[in-house]
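The complex appears here minus one protein chain, its other protein chains still in place.
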Amino acid sequence: MIKIGILGAAGYTGGELIRLLINHPEAEIVFANSESNAGNLVCDVHEGLMGETDLRFTAEMPFDKVDVVFFCFGHGKSWAFLNEHDIPNNVKIIDMAQDFRIAAPTHDYVYGLPEIHREEIKKCAHLANPGCFATCIQLGLLPLAKAGLLCHDVAVNAITGSTGAGQKPSATTHFSWRNNNMSVYKVFEHQHLHEICQSLNELRPKNAPKVADTLAEKPSEGDITIDFIPYRGDFARGIFCTEVVKFDGEEGSATNPTAEQLSALYTDFYKDAAFTHYCNAAIDLKQVVNTNKALVHVDKFGNKAVITSMIDNLLKGAVGQAVQNMNLMFGIDEKAGLRLKSTAF
Amino acid sequence: MIKIGILGAAGYTGGELIRLLINHPEAEIVFANSESNAGNLVCDVHEGLMGETDLRFTAEMPFDKVDVVFFCFGHGKSWAFLNEHDIPNNVKIIDMAQDFRIAAPTHDYVYGLPEIHREEIKKCAHLANPGCFATCIQLGLLPLAKAGLLCHDVAVNAITGSTGAGQKPSATTHFSWRNNNMSVYKVFEHQHLHEICQSLNELRPKNAPKVADTLAEKPSEGDITIDFIPYRGDFARGIFCTEVVKFDGEEGSATNPTAEQLSALYTDFYKDAAFTHYCNAAIDLKQVVNTNKALVHVDKFGNKAVITSMIDNLLKGAVGQAVQNMNLMFGIDEKAGLRLKSTAF
Amino acid sequence: MIKIGILGAAGYTGGELIRLLINHPEAEIVFANSESNAGNLVCDVHEGLMGETDLRFTAEMPFDKVDVVFFCFGHGKSWAFLNEHDIPNNVKIIDMAQDFRIAAPTHDYVYGLPEIHREEIKKCAHLANPGCFATCIQLGLLPLAKAGLLCHDVAVNAITGSTGAGQKPSATTHFSWRNNNMSVYKVFEHQHLHEICQSLNELRPKNAPKVADTLAEKPSEGDITIDFIPYRGDFARGIFCTEVVKFDGEEGSATNPTAEQLSALYTDFYKDAAFTHYCNAAIDLKQVVNTNKALVHVDKFGNKAVITSMIDNLLKGAVGQAVQNMNLMFGIDEKAGLRLKSTAF
Partner (left out) sequence: MIKIGILGAAGYTGGELIRLLINHPEAEIVFANSESNAGNLVCDVHEGLMGETDLRFTAEMPFDKVDVVFFCFGHGKSWAFLNEHDIPNNVKIIDMAQDFRIAAPTHDYVYGLPEIHREEIKKCAHLANPGCFATCIQLGLLPLAKAGLLCHDVAVNAITGSTGAGQKPSATTHFSWRNNNMSVYKVFEHQHLHEICQSLNELRPKNAPKVADTLAEKPSEGDITIDFIPYRGDFARGIFCTEVVKFDGEEGSATNPTAEQLSALYTDFYKDAAFTHYCNAAIDLKQVVNTNKALVHVDKFGNKAVITSMIDNLLKGAVGQAVQNMNLMFGIDEKAGLRLKSTAF
């Protein structure tokens, strides 16, 4: 049994992580840390656990009793926490925040997207779990990036559920406002662009254009950009994304694949993925809600392809992927604890 | 033109009142008071007014320039405000809060339910506008109360939209929680019981049982009670209510009306009502959403009747009824400014 | 491995059953019968199964290869099917329809509510799975029935998700109509009253009043009734129910339990239940959505108790309970395949 500690256990991701681990066949929660909720029953705080656990939140952090710690902090707090606390070397860390997603000489965190980093993940001690939008958008574009087919700016539209906005009530998560509403935010300026660009550039062949991270740099001549518009959806779970890509040359040539070639490219790219599937038919969001799956579909029109990709933002977009990564890090069945019944309706 | 001042103009009811008055053919908003929003454009704060008004919030309260003031404060603040401010005698007051809904020797506010108090409303200077649940439940029960047919405890279930919970974000108005959820609150203890009991007792014939206000008193032998369960609905606007009433004696006798007799009783009771209609067919909530209408329907089963009543909580349940009352108080067309297109979908 | 055949596999309950069984550790689907979909991939028809199964619908019914058959037909068709087909004696039957829920000399089906029939279920070959409303309402009332505390008519209000209306599109399941809407149907006349009354009468002590099935008989003097109003909710999954019960005598006496006594009564009644839990705190629907759990809570006011009970209509209200029954019938872990992560949001 993998012994687990959770920090920030009273938030949304903390709750969803507990809902997963409670039924994980090879995991055991040793502590769920929350200062503000110390002593309270976990099932009194987190929806959906009634009758399933007697676990209580604790203010303690007994790192010597665990094999791995999940950081379910807000962004920026993981770094601060590590500066103030010592975690034994033999304890692995899985960080849900964005603090270590960008590779740097100052840290050894592996970016935890199994579709491209499975082998590194298996060996790592410290893992930075990808962002929700970042996961969904990358899964739509990675096969093209690797094939050197991203040669023009990409139009990305992605609609997220309200759980993406976290637990704290606010004007834009107020039911009266959000119900039956639609809006955009952080247009072209969402922070997940950093990690998306990092992965796309990592995979691209040398002769393919660089993907400029427009949040950090002005694109140079020849660079391409990810033009990402995030939408606030009037549902609670899920991210639904479309990506429009333009190709050059005659259809069927090496630079402009046909629909069949795209289908083959994606199918091959994801043939070993545990949870990401290419679908030949059109897809809809509820196929993945409450699962760790990602579905991807591609349509071709003239010299353009329209990719549809989708995930559950709290699962494949957060703690589901984190548990998948944990499974890989501990050498157990990648799907353990993640064979989830989709809500479907 | 009726010249109008609004206090508490930045809240939900304040906003809805402005949305109504902006198109009212005989009303003119002189000031919309909000200290925290003073100087801001009303259309920047209140959804749905873009392009329709240049009005700005003000911290001023020029009572000498208005004919009527609407109090859109939270409960308890109207009383406090009046203790601290002088409002000229010639300025009428319409209070949205519950401060003056219960008749008392200490005030002269008329309870503003036109279906029972039209004549008093026409003559009054100070009006206490009814609560949303209270309006909906009363409209379902008043014809029976007046006919002396409320002889047993009444089972009331009423589901309200999230706007009933006000503008301030909270755990139970968080979209992630409320979406697709259902729950109850203040079971048997909702504060609107006070005004409901007041009206039912006001109308009842001498020989009919007293309706005990269980919030204020223990029922005496022979009293009846209103057993009211409020539900939080996963929609934004509207109250949908069922009331189950038990009769005595043979069906068709004076104490146990037939379905046809009930239909006739309700139709007659509401024959002069401007916005309340009895329907012979079953009704659904969206028939009244975004209108000032109330619809009522009655089914009969054995010695019981099931009444369905419904309103838009922000309109007939709040500022729509307030404008209806204003129209009556100023002797103009009762429907002025209230011929609203229902949303329907 | 329990070998399973499914008839009517292309409908809502058929799909949900497949979603459950695909991950059941001791079950194997041998055939999923659907004439109209014969040859089609199950994952192309049922939302949420993409990437999880290669199963195809078949027009065949190889009963000799299975241990148990699930009938996922519409009501009335199970009876007809059995008249036209021979099912080997060694094949158990679990019927989702209402055809055999009422005990009769003409059949040997056990009514599959484990909270009251666990021992009979373990031994039976033929099982009639309870209705969704019926399950939810019974779980709220059974402890009182057994204790002889149902002495007055019970006011029942239950709100169901749209999946309760089945897969066939209709006016009242059209999104444009149902979204943000609320309505009632089959008021006091829902067919589940039959099975509810059967169970309540089965459990009641001899001296307690009979519960009259008002659909089938006129109540006699002294009988009590279940006054059930079904509501159409604007969500897809779940049933949320309140039941108001009146007691006689002094609070704390044998006939009028206190809140604490009620809590103890319910806790004790469900102490061995695998999925039904009594909660001392108020509950909300999403705690059970996408799980096989039922939650029950009781409030006490004067001489009345308000019970809140809730389930997922497709799981504990249909195929989840059916799988629970199958587990009992085959002597395996009652929770096998039913440790489901709640959707929570």
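Letters A, B and C mark the chains as written, and numbering starts fresh at 1 in each.
The definition used in the following text is that a residue touches a chain if its C-beta (ideal position, glycine included) is under 8 Å from a C-beta of that chain, and two chains touch if they have at least 3 such contacts.
Because the structure is a prediction, the values reported are computed rather than measured.
Novice: Using the document's definition of touch, tell me which of C:78, C:180 or C:276 contacts the absent chain.
Specialist: Of the listed residues, the one touching the omitted chain is C:180.
Novice: Looking at the whole complex, which of A:61, A:155 or A:332 touches the chain that is not displayed?
Specialist: Within the whole complex, the residue contacting the unshown chain is A:155.
Novice: Pick from B:101, B:146, B:232 or B:277: which residue touches the chain that isn't shown?
Specialist: B:277
Novice: Applying the definition given at the start, please give the residues of chain C touching the unseen chain.
Specialist: 12, 47, 161-163, 165, 167, 169-171, 173-180, 234-236
Novice: Can you list where chain A touches the absent chain?
Specialist: Residues 153, 155, 157, 159, 176-177, 179-185, 187-189, 214, 218-219, 225, 227, 229, 231, 233-238, 240, 242, 244, 246, 282-286, 289, 299, 301-302, 304, 306, 308, 310, 345 of chain A touch the chain absent from view.
Novice: For review purposes, identify every residue of chain B that touches the missing chain, sorted by number.
Specialist: 12, 15-16, 19-20, 23, 44, 46-51, 161-163, 179-180, 236-237, 275, 277, 279, 281, 283-284, 286-291, 293, 295, 314, 339-345
The rule is simple: only the chains that are shown with their structure count from here on.
Novice: Please identify the chain lying most centrally, where each chain is represented by the average of its Cα atoms.
Specialist: C
Novice: Take the average of all CA coordinates in chain B, do the same for chain C, and state the distance between these two points in whole angstrom.
Specialist: Whole-Å distance between the two chain centres: 38.
Novice: Distance between chain A and chain B based on Cα centroids, please, to the nearest Å.
Specialist: About 47 Å, centre to centre.
Novice: Would you mind listing the residues of chain B that make contact with two or more other chains?
Specialist: 176-177, 179-180, 234-236, in rising order.
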